[in-house]
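Input: one structure, supplied below.
Just one protein chain is left out here, and the rest sit where they should.
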Amino acid sequence: MSTKLSNAQIAWRAAQDIADGAYVNLGIGFPEMVAKFQPPGRQAIFHTENGVLNFGEAPPSGEEDWDLINAGKKAITLKPGAAFFHHADSFGMVRGGHLDVAILGTYEVAENGDLANWSTGPKGVPAVGGAMDLVHGAKRVAVVTDHVTKDGKPKLVKRCTLPLTGVGCVTRVYSSLAVIDIEDGRFVLREKLASMRVEELQAVTGAELVLPDVIGDLVAPEVS
Amino acid sequence: MSTKLSNAQIAWRAAQDIADGAYVNLGIGFPEMVAKFQPPGRQAIFHTENGVLNFGEAPPSGEEDWDLINAGKKAITLKPGAAFFHHADSFGMVRGGHLDVAILGTYEVAENGDLANWSTGPKGVPAVGGAMDLVHGAKRVAVVTDHVTKDGKPKLVKRCTLPLTGVGCVTRVYSSLAVIDIEDGRFVLREKLASMRVEELQAVTGAELVLPDVIGDLVAPEVS
Amino acid sequence: MDKTVPDLAAAVAGIEDGMVLMVGGFGGSGAPIELIHALIDRFKATGSPKNLTVVNNNAGNGRIGIAAMIDAGMVAKMVCSFPRSADPRAFTEKYLAGEIGLELVPQGTLAERIRAGGAGIPAFYTPASFGTDVAKGKPVAEFDGKSYVQERWLKADAALIKAELADTMGNLTYRKAARNFSPLMAAAAKLTIVQATKIVAPGEIDPEQVVTPGIFVNRVVEVANASQEEALMRDGVAYA
Partner (left out) sequence: MDKTVPDLAAAVAGIEDGMVLMVGGFGGSGAPIELIHALIDRFKATGSPKNLTVVNNNAGNGRIGIAAMIDAGMVAKMVCSFPRSADPRAFTEKYLAGEIGLELVPQGTLAERIRAGGAGIPAFYTPASFGTDVAKGKPVAEFDGKSYVQERWLKADAALIKAELADTMGNLTYRKAARNFSPLMAAAAKLTIVQATKIVAPGEIDPEQVVTPGIFVNRVVEVANASQEEALMRDGVAYA
């Protein structure tokens, strides 16, 4: 068995927490995979910042309609019951608390709920897009992320060192090793890989893990 | 010849200053008569606060559609090129400076442009409607009014004594005796009845009239 | 995902004492008469909901709709711009007797406050009412040399909305000027309850023509032949 979940498996795990009929915004890139793993019998309604509710998968190559794209500028399709609206109405849905969950990627997430996912520092061209809006208003703001950086440093930290996207906004982290809630400014461990001891997980986490009585096993099928 | 213009004649005079293609909001009641007197070859587009642009006359009795009304709750009809929109968009048009002219009735109008047209005092049930919004944003805010009250007191005053609708908002007054611009906090006389001397007009006006070199004759045909 | 409910009683369940209730419509156009009357029915049967704060442009007409709620004694306070109508006695009598509260809000400010409530904007500035009695006690600020009044968002526990078409996912269209405040209120309430002239399957409303997306709607009930206030008034109906 692998020592960590793949991105697809993290996305699968995040998808299990999305209720039937939930309104969901998925960040550009890795978080978009969550849409593939809706459990049978459940149908979430996906929102994209550029003014579409209830869009579906990408069309076959060559059949794209470039007036029908998502926030990542990728071609999409519509499901029955879709709606178009302008950008102010779209972000009204976001800020107004109408989304049930927003799932984003991240560079760092801190135990106080701070998120840093838009800038790795002052070099290059800064670009923020809709992330600073999305982290406010959704009833749950979750991140999907590898537990550590490519060079092994914790991405779950005491305090963010990179420029913030939002203050105290994240409520749950789905990582490659664990599921962690953020409650009262602390990381609360909900699930971890069965193959991993708590001490091992703590060693690759940048802030103290609060350990409740029940810690579930983090399990995900082989998906891709 | 009558010693003052009728309401219909005042409305006729106000209508002469509305350009072809102008977007116009007419207050409930007497100001609504302005719509009847558009000069030949000109077509204004009328806005009503409850979300309709380019409405037309009242339908024949018995043919009313009560989902198609104006701000005064009277049944209206549509002209080709009409549009429906919600209340926030409707008042966005008002506050956002998109109307060319708003024409309102009034209790008092002061030389500083203050308008009092919503309340005659603390008795009874207060009701403001859209007047406090309409006096802001339209490129021109004009009032149509008898020059004096029923008991002969000036309605054009130095300072309003009744509760204000808006501060410094009125730009032109079409009265039963004169056309007066409000410029730099003063009443500037543009037109008066030919039969009336300036001194007579001043005597029924509550603040000093500024007299430019050219003062036109206020003339209106017999209309009703 | 199916938001339809079987009847009007089920539609108005969960509206409780002391709630803030937005009611769509401008005068009779867009007034959800059947939802309001279903709420009155519940009040008559159970004594609840009462002590409501009702948000609407007006304060009722005759003895039906919001006026009937006031007559029945369910309303503690109205938030509106124009508490007058062809027959305003339900509100007027209670107001002059000091038995009902009134928060008077300029019409455009009322619309914008509700829009702000739905859009997550806690406060904004408007020129409307600056320098008038209506602005007393409100913060003011100057921008680019002009003075403005700060206004707060307005949200509700529940909203009663009349739509033309609804699909089962809650996407809505409206009929003509009956649109007015309804799309704003649908977004500003926690529990948005819709009576629609016709309920259709998802996909039967063109996505370009949806005015209120289903994300703002919780329940939909079909009322095929909805009453119009003007017709009820003409017939002299008194509901309370």
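We just call them A, B and C in the order they show up, numbering each chain from 1.
The criterion applied here is as follows: a contact is a pair of C-beta atoms (placed from the backbone, for glycine too) under 8 Å apart; a residue touches a chain by one contact, two chains touch by 3 or more.
Small disclaimer: the values here were computed from a predicted structure and weren't measured.
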The complex has one chain that is not drawn here; which of the drawn chains does it touch? A, B, C
Residue, one of C:26, C:43 or C:148, that touches the chain absent here: C:148
Decide which residue listed in A:36, A:87 or A:159 touches the omitted chain of the complex. A:87
From the list C:71, C:112, C:157 or C:230, which touches the chain that is not on show? C:112
Hey, which chain A residues sit against the chain that's not shown? 48-52, 64-69, 73, 84-88, 90-91, 94-95, 114, 119, 124-133, 136-137, 163-167
Touch list for chain B against the chain that is not drawn: 20-21, 23, 43, 45, 47, 52-54, 78-85, 88-89, 91-99, 136-137
For the chain that got dropped from the picture, name the residues of chain C it touches. 112, 116, 119-127, 141, 143-144, 146, 148, 152, 173-174, 176, 207-209
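Quick note on the criterion: only the chains that are shown with their structure count from here on.
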Which chain's mean C-alpha position is the greatest distance from chain B's? A
Chain centre separation in whole Å, for chain C relative to chain A (CA means): 36
Centre-to-centre distance between chain C and chain B (centres being mean Cα positions), rounded to whole Å: 30
Between chain A and chain B, tell me the centre distance in angstrom, where each centre is the average of that chain's C-alpha atoms. 56
Check each residue of chain B and list the ones that touch at least two other chains. none
Residues touching two or more other chains, restricted to chain C: which are they? 115
